[in-house]
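If you scroll down you'll find the structure; I have some questions about it.
The complex appears here minus one protein chain, its other protein chains still in place.
Let's look at chain A:
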Amino acid sequence: MSADPALARARRRRRVEAALPWLVTLAAFLLWEGGVRILGVAEFILPAPSAVALSIQKWWWPILENAGQTLFTTVLGFLLAVAFGLALGVAIGSSTLLYRGLYPLLIAFNSVPKVAVVPVLVIWFGIGTWPAVITAFLISFFPIVVNVATGIATVEPELKDVLRALGAKQTDIIRKVGLPRAMPYFFASLKVAITTAFVGSIIAETVAANAGIGHLMIVASSRFDVPLVFAGLVVTGVMGVLMYAVAAAIERRTTGWAMRGQDGTGLAVGG
């Protein structure tokens, strides 16, 4: 019904963009399925997506139960990382002394493979939920700290001058400028952090847990139930995408100003 062909074209393009992720995913699964069938790969080496789907259908309740456990430990660890990372990021970003003092230690800490920490956590907290929560926390707080600190530390010096000449205190500058300015960095880091939090949880579950997707996969692989192992991987991937989507949605709502120009609202007015 549109009289304007350019408008219709733009609408078509948007529809294609919305459908594209689904199409690509579908194509990937089809390629996988076809490849496995044509090459005749054994199921215990690489199961076809159809076998994985059957396995999901067969084991849906244990998968759901364990996925719930993983989601719980991941989100809890992630929330701890958000709270801690935000606080530490603000502190480091607004104080050169803290930055200089703490940064090397943080880098060193982040360089330690978290797998190596899990046994220590088991000694401290025993096997179960806590090592997974803490590993998720440890692995995901670093990008949050770095991004928030960067956002706050890179406030334009002239803007600081404007505020200081008005008698603004350091806390005023952080509240009015530093924090809002750090928000796009913060949300960008959340998207990284939520996915790494899954990595942390599942690493811990594969080493020391009696529940969770990681635990499920270890049990399945010890029984050579490779389709179930892959079912665990797929479920983890789906959860990761969903959590990412949540973080991205919050980001769009709160810091739309930082993504101007991508949605056509950033048109300049002449003058």
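In this text, contacts are C-beta pairs under 8 Å (C-beta built on N, C-alpha and C of every residue); 3 or more make two chains touch, one makes a residue touch a chain; residues count from 1.
By our rule, contacts and distances are computed from a predicted model.
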Problem set entry | Chain excluded from display, named as in UniProt, from "histidine kinase", "ABC transporter ATP-binding protein", "tRNA-splicing ligase RtcB" or "Response regulator" | "ABC transporter ATP-binding protein"
Seminar exercise, completed: Out of A:43, A:65 or A:172, only one touches the absent chain, namely A:172
For this session: From the listed residues A:115, A:153, A:233 or A:258, report the one that touches the chain absent from this view.
Result: A:258
Problem set entry | Hidden partner interface residues of chain A, rising order | 156, 158-159, 161-168, 172, 176-177, 180-181, 183, 255, 257-258, 260, 266-271
